[in-house]
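Single-structure report; data block below.
In this view, the complex is presented without one of its protein chains, the others remaining in place.
Going by the order they are written in, the chains are A, B and C; count residues from 1 in each one.
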Amino acid sequence: MSGKTIDIIKQKIKVPDALRQRHKEYLALRKRIREALADGEATIPEIAAKSGVPADQVVFILMTMRKYNEVVAGEMNDDREYYYYKLKADE
Amino acid sequence: MEDILQDSSVKVADSLVVGGGIAGLEAALNLANTGQQVVVVEKDLSVGGRMIHLSKVFPTLDCSACITTPKVSEAARHPHINIITNCELKQISSDENSYWHVRLQINPRYVNESLCTGCQDCEEACPVVVRDEYQYNLVGRKAAFIPFSIASPRVAAIDIDNCILCGACEKACGPGAIDFSQEPVQTEWVVKSIIIATGFKLFDSDKIIRYGSGKFKNVLTAMQMERQLVPTRPFNTVLRPGDGKIPEKIAYVLCTGSRDESVGNPICSQICCMYSIKQAQLLLGALPMVDVTVYYLHIRAFGKGFDEFYQQAKMMDVNFIKGKVGRIRELENGDLVVRYEDIASGQVMEATYDLVVLSVGILPNMDVEKIAGLETLELDPFKFLNQRHEMTNPFKTNLPGIFMAGTASGPMDIPDSILSAGAVSALVNKYNKQLLETTVNSLEITSWND
Amino acid sequence: MTKEQGNTGKRIGVYICRCGSNISDYVDVDTVCSEVAKEKNVRLARVMMFACADSAQKEIVADITNEPLDAIVVASCSPKLHLHTFRAVAERGGLNPFNYVQVNIREQSSWAHSDNPPQATEKAFNLIKAGIARVDLAEPLMPVTIPAENSVLILGAGVAGMRSAIELADLGSQVFLVEREFFVGGRVAQWGKMATTDQTGEEIVTALYNQIRTRKNIQVYTGAHIISSKGSIGNFNLQIKVVPRYVKPPCDPQGFRKAIEACPVIVDDEFNFGLTKRKAIFHNYKSEFPALPVIDMANCTRCGECLKHCTGINLDQKEEIIDIHAGTIFLATGFNPYEPRPGEFGFGELSNVITLQQLKRLLELSKGEFRFREKKIESIAFIYCVGSRQVDGDNKYCSRYCCTSAIHAALQLKQEFNVPVIYHLNKGIRTYGKQEVLYAQSSAAGDVYLQFVEDEPLLVEIYGEQAKITINDLLTAGQEITVTADLVVLVTGMVPRDNIDLNRILKVPIGKDKFYNEIHPKLRPVETVIDGLVISGCCQGPRNIHESVSSSLAAVAKVYTFINKGEIQLEPTLAIVNPDACEWCGLCLAACPFDAIQMVETGKGKIAQIIEGNCKGCGMCTPVCPTEAIDLKGFTNMEIRSMIEAMSG
Partner (left out) sequence: MNTPKILVFSTEKISDPALDFAGLMKLHYPASVHAIVLPCSSSVRPEWIIHAFESGFKGVYIAADGSDCPYGESCIAKTAKIVERSHVLMKEKGIPTDRLRMAAVCSVCAEIFVKQINIFAEELNASLKKED
């Protein structure tokens, strides 16, 4: 069973267009968030303002990136209302 | 879409447990420890039920995972217990000797369980992100994923409905465990008795439109808050999902979907008061600046140590307001205005919060009704399994050899679920023993109060 | 005191797992392997791709027989995942499973230190060395088996005790069911119709007793209590004292009735909570069990009147002491209703203030009309949480059953006796779960609910023939409201039974609420720290009837696992005493939470001895020993010390 079973399932099912579309959108949003963080750390409202991605979607994507070790959380801002986040240095 | 493979060999066990939550596992362990052969079927990818996902549990505030995982691993390696996950019940029927025949379908996880080492290389390789149901949608997960860190079995699965068939996982997997050629497999078991431990469903708070659940980003369900309080939490701290703000004012709305004829659930869910009080206490520990207000009708703190726990929350300055919440509205900055009838003053009042938590109630798991071929299984007026002999034999169903454990029979907290599982194993032990010794007709006479 | 490594001459095999690349990406497994091979007593060291794979397991088994090996170390993932897999491998190779040690170099080395591979490698090497040191000293351990008598002593023949007796008997145990009162049935026997099914206590008790009578392996003792206990799980030697009834069968019912009529002694009838009177020779209700009256010797004047009517009476009966040998002890001793203090809400001072329990008896004794002290009752006020939820008092807990029970009684008053006016003065109604329906029914029937708070208690005063109650009602914005009622019912909660002797004899652990305490409400909810002593029903805390039955059946399941095989298998990791080193100071006994240590006299004096049946293998006794005479098998002083040395690098 080495490395080829994906071909078996490809013959049985097709990837729905909606799914491909969602995946592309996710990647696009993630890219915008990465770009917003390129200059250094930022809070979620700052990322949302910079990237134009709605804040709730920033929370979801950013937290997923944190889960998969792409992003790390830093300190709280001065008002103690938001945390700063930054990209993890690529190894 | 797929072929279904038939496993023609019929397997035999003493008892079959439907549902691998805490009640099902406890019952299975009790039976297995007295030499009974037990098969546990679980529809999810992991056993552990709801309890494995909770933070600390009331009223002792012990860590839920610390209680669940040792039981899970004990069951998983028990020589008399066979756990089948990702598995659905297709049909149940009885034969002339009163044995039950159960047809199961094991759905493919597209990962060979015995080869997977749980290393998560596939998860890292997978490019697809979808909402993580085990984090109650607060964060994402991959389409190739380990359900959660303390899952049992701790092996990966492919979420085929969200898979883009890129094959990256298969390439990344060292031991060659990914297997897209898997098909559903149907198999038949013959057992003496069945324990239904299918648990409960959470009330869908989106149905109460005036609370804005599902629409306002900072209105959470209590399970979402529960996940925010566990060590494996989605945000690694408590934040509001709308904009990542650290909440300072949090409101709880009790009886969301319970004691409410207008949503078709007239009964009390029995656990929401206590879990809300617990969450309030944990929030005060996690966020030292936070204010927590609980809107309630009656506080049902009835169990051992519960009222003391409620009093403790009051001492910690959790604010309890007796009042009915009428409506929640969202401000532009994401804050929420709670409009409520304040019983103490008799007036309608409003208060603003960063975050509102809906203490959703529990409903019968309708999958029970759908168990194939069991139309004669009695339900009570609330669609839980009917406790025909509630007073003296509370966990017998109307069908001989079919029993219930945990919240399949109605709302229950964890200690009571565990007790019910203990109780049912005593009844099942006796039933299995007598089924061997006698015919079913005489069994019905000797088994009391039928 | 440090060990000389290598003196065992054991032949050890070490297996290092790559875990695909999960370990080998960060830990240089090949270097570690060649270094490990140089350690003393190591006969072979191998690197494996997946040690848990079937082929790898077979290879290890082959090595054990071919080399041959005395012990193996597998360095791989966490023992929580595969300890039992490799113990089975060791066994298949013919080794004792405790001659196997698993070393965790994945979760606790390669993964935790993936940021620093050289150090992860060094740590893996140290951990494996510690594993080798441990397995080198490991002794083969065998599970300990102790005999267990397949019999149970159940204390309390209420619903919990009776229900359990039936189930245990059917599962094959000999059951001794011991009841302190002269009749079985406990508190439920006193109840009439009950929530939520409307079955009566009498019906339930009768059905249970009829079941008990058909089972030869249940021996019932009434008027009996425990007087001594020796031994431990599997083998308790107990003594009970049976107090005479002074009445013995057979005797005709007519004679008994006449004897009761003839008795000149009249006392309060506690079965009816003092609402009625009884004689010194008495029974409670028609179908009670055993169906044999009793003479209450505390009140009997030995006048001899009854003897004239009934030959079954014998005033010279003596008490009996009975020896019972039981594998487990099952407590189902139930509760007492809270007894209000004189003057508490007018109790004892106002003639028309009664308790919920008295009301339940009154309902049972009433037909057609509801009367109290001859007067027809038109209005009733229930006052809730009497003796429960006392923020500043002794009983801080909620008694759980009383809201539902009171509302159920109110519905009965309304439906069966047409009592028109019913007030519920409460502190928040707790009809949890499906019981909520009763509360809704009662509200729909027109009952009036008013709520008071702890800080502003009610005032109950006499007002002509009625009681007047003043309340600051929370539900109407704190308005002061006055209600008058013909009868005031105090909804009294539960308190534990007065079991001072029993508690002392059995050393039953008691919680803050004074009810019996389980080890853990979720992990071990029916067990106590005394091994073989289980608790169930309301002696553990307030419960309604079906919750009591549930907990008692759960206790049955636990008891069954203890005794059904006739023996109890214990984990081999138990404490062990070196008799030569022990000088008996008692510190280990004080440290043990499980009563697993006893003092014994030997030829050379007093020493500690482990009661294996009680030992849980926690090791709490080991650090307190001043002479290092006590050790924990599998985690011995020598093993841990040698591990520390090996790990130190």
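Note that in this section contacts are C-beta pairs under 8 Å (C-beta built on N, C-alpha and C of every residue); 3 or more make two chains touch, one makes a residue touch a chain.
The shown structure was predicted, so the numbers you read here are calculated from the model rather than taken from an experiment.
**Student:** List the displayed chains that the omitted chain touches in the full complex.
**Tutor:** B, C
**Student:** Any idea which of B:Leu5, B:Ile84, B:Ile150 or B:Leu379 touches the chain not displayed?
**Tutor:** B:Ile150
**Student:** Could you tell me which of C:Asn126, C:Ser229 or C:Asn352 touches the chain that is not displayed?
**Tutor:** Missing-chain contact among the listed residues: C:Asn126.
**Student:** Determine which one of C:Ser24, C:Asn104, C:Thr196 or C:Asn272 touches the chain that has been left out.
**Tutor:** Touching the chain that is not displayed is residue C:Asn104.
**Student:** Footprint of the hidden chain on subunit C, which residues?
**Tutor:** Those residues of subunit C that touch the unshown chain are 78-80, 104, 106-116, 119-120, 122-123, 126-127, 130, 519-520, 523, 529, 573, 591, 593, 616-620, 622-623, 628, 632, 635, 637, 640-641, 643-645, 647-649.
**Student:** For subunit B, enumerate the residues touching the unshown chain of the complex.
**Tutor:** Here the touching residues of subunit B are 60-63, 65-66, 69-70, 149-150, 230-232, 236.
Going forward, only the chains that are shown with their structure count from here on.
**Student:** Compute the distance, rounded to whole Å, between the mean C-alpha positions of subunit A and subunit C.
**Tutor:** 51
**Student:** Quick check: how many Å separate the C-alpha centres of subunit A and subunit B?
**Tutor:** 29
**Student:** Of all residues in subunit A, which are in touch with two or more distinct other chains?
**Tutor:** Within subunit A, no residue touches at least two other chains.
**Student:** Can you name the residues of subunit A that touch subunit B in the complex?
**Tutor:** Going by the criterion above, the answer is residues 1-6, 8-10, 12-13, 15, 19-20, 23, 26-27, 43-45, 48, 55-56, 58-64, 66-68, 73, 76, 80-83.
**Student:** Once bound in the complex, which stretches of subunit C touch subunit B?
**Tutor:** Result: residues 19-22, 50, 52-53, 77, 80-81, 84, 159, 163, 166-167, 170-172, 194, 196-197, 199, 204, 207-208, 211, 388-389, 391, 396-398, 400, 428-437, 440, 474-478, 513, 515, 520-523, 525-526, 540-542, 545-547, 549-558, 560-561, 564-565 of subunit C touch subunit B.
**Student:** Sort out for me which residues of subunit B touch subunit A in the complex.
**Tutor:** Touch residues, subunit B against subunit A: 1-2, 110, 112, 124, 127-129, 131, 138-142, 160, 162-167, 170-171, 176, 178-181, 217, 234-237, 239, 241-246, 289, 334.
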